[in-house]
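First comes the structure, then the notes that go with it.
The complex appears here minus one protein chain, its other protein chains still in place.
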Amino acid sequence: MKNLFGLLLSLVLGAFIILALNNTAAFPAFGEVDLADRVSEQYFTDGNVAEVGSANIVTAIVVGYRGFDTLGEVTVLFISALGVAIIFGEKKQERLDLKFKPNFMLRVGSRVLFGMILITSIYIIFHGHLTPGGGFPGGAIIASAVLLLYLTDDRFRSNVKGFKILEGIAGSLFVVIGLLGLVLVTSFLQNFLPAGTVGDLLSAGIIPIIYVLIGLKVGSEISGIVDNFLTEEESA
Amino acid sequence: MIQYAAIILFVFGLYGLFTNRNVIKMIVSLNVMEVGLNIFIISIGFTYDGIAPILSSTTANGLLYVDPLPQALVLTAIVIGVGTTALGLAIAKSIHKTYNTFDLDEMGDKE
Amino acid sequence: MIINVLVGIGIAFFAFVLQTSVAGLNRKIVGRLQKRIGPRWYQEFIDIFKLLSKRSVSHGWIFDFGVIMALGGIIGTAMFMPITSNIVAFQDYDNFFIFVYLLAVGMLGMAMSASGSGNPWASIGVMRALTTMLAYEVPFLIVVLTIINLSGTSSMTGIQIFQQTAGNNWFILALPLGGIVGFIALMGMLGKKPFETYIAPAEIASGPMVEYGGKQLGMLFILHEISVWIEVTLFVHLFLGGATNIFEFLIKYFAVYTLANLISNVNGRFKIDQVVTFFYKWPLLMAVTQAVIAIYFGWVI
Amino acid sequence: MSAILLVAIPLLVAFLSILVKKYAPYLLIIVGLFNLVMLFLLQDGGVIIGGFDQPLGINLLLNLYSRIALILINALIVVIACLNIKDYGKYGSILLLAMAGLNGLVLTVDLFNFFVFLEISGIAAYLITSSNKKPTNTFHYLALGAVGSSLFLFGVIILYAMYGTLNYGAMIEAIAANNNYAEVVLPFTLMFIGLGVEAKLLPFNSWVKGALGHSNTMSGPMIASVYAAALSFVLGRMIDNLFLFQGTLLTIVTVLLTVGILLGDFMAFSSTKTREILLFSSVAQASIVALLFVNGVVAWAVWLIIANALSKTVMFLVINKATKEVGCDETKSLQGLFTKNILVGLAFTLATLSVMGLPLLVGFMIKLNFLTALAGAGQIWLIVAILIASLVEGIYFVRLLVKLWYKGENEISVKYNLSFKVVFVVIALALLAFGSYTAPMNQIDNSVDAVTEVVNNG
Partner (left out) sequence: MASIEYLILILVGASFLAYLFTKLNTYLGSVFTILATMFVFASLAGYGFGMGLDTTVNYLPWFTFNQTYLGFYFVIIIAFVYLMVSFFHPYYLGQYKYKDSYNMLFLLSLAGIIGAFYTDNFLQLFFFFELIIWTTMFLIPQGKSREAAVSYFGFSVAGSVAMLIGIFLIFSSTGQLDITSGLAAISGTNAIIVFILFLIAGFAKLGAFPLHIWLPIAHGNAPHPFSPVLSGALVKLGAFIGILALVRIVPTANLLVDSINLPLGQWLVAILGSISIVFGTLMAIKEDDAKKLLAYSSMSHGGYILVAFSLMNSVAFAGGFYHILAHAIASAAAFMAIAAVARATGTTKMKELGGMIHKMPITYLAYLVAIISMAGIPPMGGFISKWLIFMAVINKGMIFVAIAIFFGSVGSFLYVFRPLAALFLGQEFREYKHVKEAPIMMLIPTFILMGLNVYTGVFPSFILNFINNILGELGYAALNVTSSSIINVFDGQGILNPALISLVFAVGVFIAFIIFILLKKSRSVSLMDTYTAANFVHDEHLLHYSVDFYAPLERLYEKHTNWMTKFYESLAKKVKEIGNLGKYLFMSKNIGTTMLWIITIIILLLWGVAL
């Protein structure tokens, strides 16, 4: 009974929100968005594109114009990883026995697959400013590779210590680049390297560097989280 | 149309949270809500004949682009969603460790 | 100033003599009623002077100081009381509330010495006296409120003159209900039969007087006589239009006291809480209706 | 030397602190002090980030309002860190991130950036409450926090869709230009509820009972004073500048807040656990602050936030330390707490008197002035509600004080070490001193939190 009432209420809520959005003239209907009356129209002006130098405008926004958001977002991931670690306590961890014994073929095959996945993630990270993708998807792919190893090999333990250090360094380098921007040029996270020509690999100043750092950081953090989930206290 | 679907999805997420008592189910409905929200964010920037905001040397200028800003925002929103879900699952695991059940009602009495 | 004080003392002495003799006469009248001759009219004097000559017992300094303070208070009250509309010790200073409150000083003195005597019965007697006082005081004061409000003055001579003036007649006629309530309250004040519980000899060894003897008891008898005189004169001045000359006063005084005494002799005795409930039922109701009629609607006969 | 360092440095140190686990709390204190010093050196004005000016990039704004907020937040975090070095050392990096998040929250003038920092400080808050070892309560807080921030994001996106910009100042102008109240109701409701969850306003704050009810000497003060103060500052700025409260929205919000005040105090009146009393009273105070912002009494709301933050820090520290040693926080079991430690008792009493708003304390000056301001605005019914709530508050606080000062049947002995005492005495003296010397309080006026467009680079 309670669920039915809940469902009814949520549907009413949804209907109200939809009706409210319809009734407001200022809210553009789906699809009829006119870039002119939005700020994002200026991202396409040649002057700005040239200055940032990244072909993929979304990456330009994510790292160039609104880099501070990305810094915040990376902190979010960092703090979640840290939180997960703290919640599971500091004692020595060992693998959770999942009562699933992988056979030899699976264990070896996954090693090969691991290499290929890594390559694709490297590609995605490095071409962040040219093609869709970038630091975050790349990092996620790295983490999925590590997860694959965890799943296929029940005694596999990634080098947690190493991931932590990598994560720390990547994060601090990101902030250091920002500070360099502040020191060398006028404001924090400002691009102090030449923007290069739009479209080729070594263009868009600090954006690719930052994206690499982000990729490494996201990858290490998520694999740290995966490790935390698949282990339990040392039962010695 | 997708925008309405997104809002309905968002509202279903709320409904899930509102009726479930199982911790994992609540995290799942939290994610459903966030997915709904992210789709809504994307739908804000969509124009019917707009193309992805990637400037390639071959394309001449003067083309109609989709609004890149919501896509940037949704990138952050997704990652934040992941962050919260990871933390939620960690807490769920620690709940399971102490009360060895995921149902909030059963653990209510063990104050 | 000295003359006024001497006149006052004269009035107090006159009060004592008058009331003792009237009490003696009443004992004769009541005797006659019960088909016996009754004692000599000056029997009361003899009792008092016999007591004063006896050597008695004292329970500490508060026991004696209380009696002195009581008698002093009553004498002071009597000195203020006007006998007729022109014989009064302190012109214009005879306010009604002085009598009510100086009586209370007398009561306080007696209560203190009774409780100080150490006998529990005395304290119980004092408690009963105070409870009865609480009972009869309030209806009486309501009626007096009506009288003062109508006559516009709170001095006794003023009220007498108001009743004696041509236009209006005595308050006992003008305010019939008030008169009845005044008389019932008078019975309470005097401690006459229906409300006699606090000093009746048959009750717990005559209540407050239990530990007294000799000169203390004599002085208390004097106190009793003067306080009776004050209360009856109050009734005369308030309800019977006071007096223009001394003889009119004596007649009225004798009539009121004898009537009260006669009623008292045919009555039984209330228990203490019955006294309180009685006074707060009918007399208070009558007093309030009388006040409402007289003040709000202004119907004065 | 720009305001961005207030956010960047704590982040940098936080990232490095996971490498040097042991020194995290000391790093925290150093960064906190560095921030405080910076705050006195920085001059007001906007700060561009990423090299692009306002419509494209994000910029921060440091004006008197955010400077006061930042000084309060950083100072309190340093104090709480100093007191909790020994037993909550491992939360050092979490506190660093909380500091970064809160500083960012107060400084940013970009709505989406605001959402990101809201999320950072939120997650830091979930982790701080996880130190209470009560996973269900932390989960409760996490779920509600996530819902709250999603609603807030929803509101921001709708605003972006309507007015095309994410920057604060530009948004205000666009709304003013458009000036159509009906269309703005949905986003503002969502954003108000989103922030309401974090700022402990009544219908949305069921997590407060769990989080603060079992708090400890680190999580109690952090959630009850630092987070409460930061969120109130930010909510206040939004209510005062952005939200267009009119018509039904205004009435419903006012009704919500008034019910929040009254029910907060009634709930505190009916609870016997000391921490519950404190947390319900802070719920009531939060609603009063929000109500003042809705009615435009900004100057005295700012001072109320500061006074509440300081007194709540003292009260929560005292009670949590005692509960840790006694084991249970029922008022009966804490009876006679101050018989042994008079100094702590005096500080706690002064703090409570200031929250109740009794003379000689700063709380009285603030209460009197904001009530006069409300009377000036003709809001008699609000005054009646606030005063009735403060009457009930007075009664249950006195009942608590009388129990704490006089011995019960069992003897309890709680030892407060020196650093606790120093903090308590300093705060108590501050409350007492500003109670009578109120000259500095009149400097700021109601326009202090206006979001100006002054931008200077660097």
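Each chain gets a letter, A, B, C and D, in the order it is written, and its residues are counted from 1.
By definition in this document, contacts are C-beta pairs under 8 Å (C-beta built on N, C-alpha and C of every residue); 3 or more make two chains touch, one makes a residue touch a chain.
Treat the numbers as computed from the prediction; the structure is a model and nothing was measured.
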Contact set of the excluded chain (shown chains only): A, B, C, D
Which residue of C:Ile87, C:Met127 or C:Leu262 touches the chain not shown here: C:Met127
Hidden partner chain, touching residue among C:Ile172, C:Ala243 or C:Ile272: C:Ile272
Option touching the unshown chain, where B:Phe18, B:Phe40 or B:Tyr65 are the choices: B:Phe18
Touch criterion as defined above, residue of D:Ser271, D:Asn295, D:Ser311 or D:Asn341 at the omitted chain: D:Ser271
Positions on chain D where the hidden chain makes contact: 136, 140, 143-144, 147, 151, 182-183, 185-186, 189-190, 193, 202-210, 247-249, 252, 256, 263, 266-271, 339, 353, 358-360, 364, 368, 371-372, 374-376, 378, 380, 383-384, 387-388, 390-392, 394-395, 398-399, 402-403, 405-406, 436, 438-439
In chain C, positions touching the absent partner: 5, 8-9, 12, 52-60, 62, 64, 67-77, 79-80, 90, 92-93, 95, 97-98, 101-102, 104-105, 107-108, 111-112, 115-121, 123-124, 126-128, 130-131, 133-134, 137-138, 141-142, 145, 148-149, 152-155, 158, 205, 210-211, 214-216, 218-219, 222, 271-273, 276-277, 284, 288, 291-292, 295-296
Touching residues on chain B - with respect to the absent chain: 14, 17-19, 21, 26, 104-105, 108
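Everything that follows uses one rule, which is that only the chains that are shown with their structure count from here on.
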Of A-B and B-D, whichever chain pair has more C-beta contact pairs: A-B
Distance between chain centroids, defined by C-alpha means - chain B, chain D (Å): 28
Centre-to-centre distance between chain D and chain C (centres being mean Cα positions), rounded to whole Å: 78
Separation of mean Cα positions, chain C and chain A [Å, integer]: 107
Where chain C touches two or more other chains, by residue: none
Residues of chain A whose C-beta touches two or more other chains: 17, 21, 33, 38-40, 43, 66, 69, 72-73, 76, 79-80, 83, 87
Chain D-facing residues of chain B, complex: 10, 14, 17, 23, 26, 30, 33-34, 37, 40-41, 44, 69-70, 73, 76-77, 80, 83-84, 87-88, 91-92, 94-95, 98-99, 104, 107
Touching residues (chain side chain D, partner chain B) in the complex: 112, 116, 119, 123, 126-127, 130, 135-136, 138-139, 142-143, 145-147, 149-150, 153-154, 157, 160-161, 166
In the complex with chain D, residue positions of chain A that touch it: 17, 20-21, 23-28, 33, 37-40, 42-43, 48, 64-69, 71-73, 75-76, 78-80, 82-83, 86-87, 90, 164-165, 167-168, 171-172, 175-176, 178-179, 181-182, 185-191
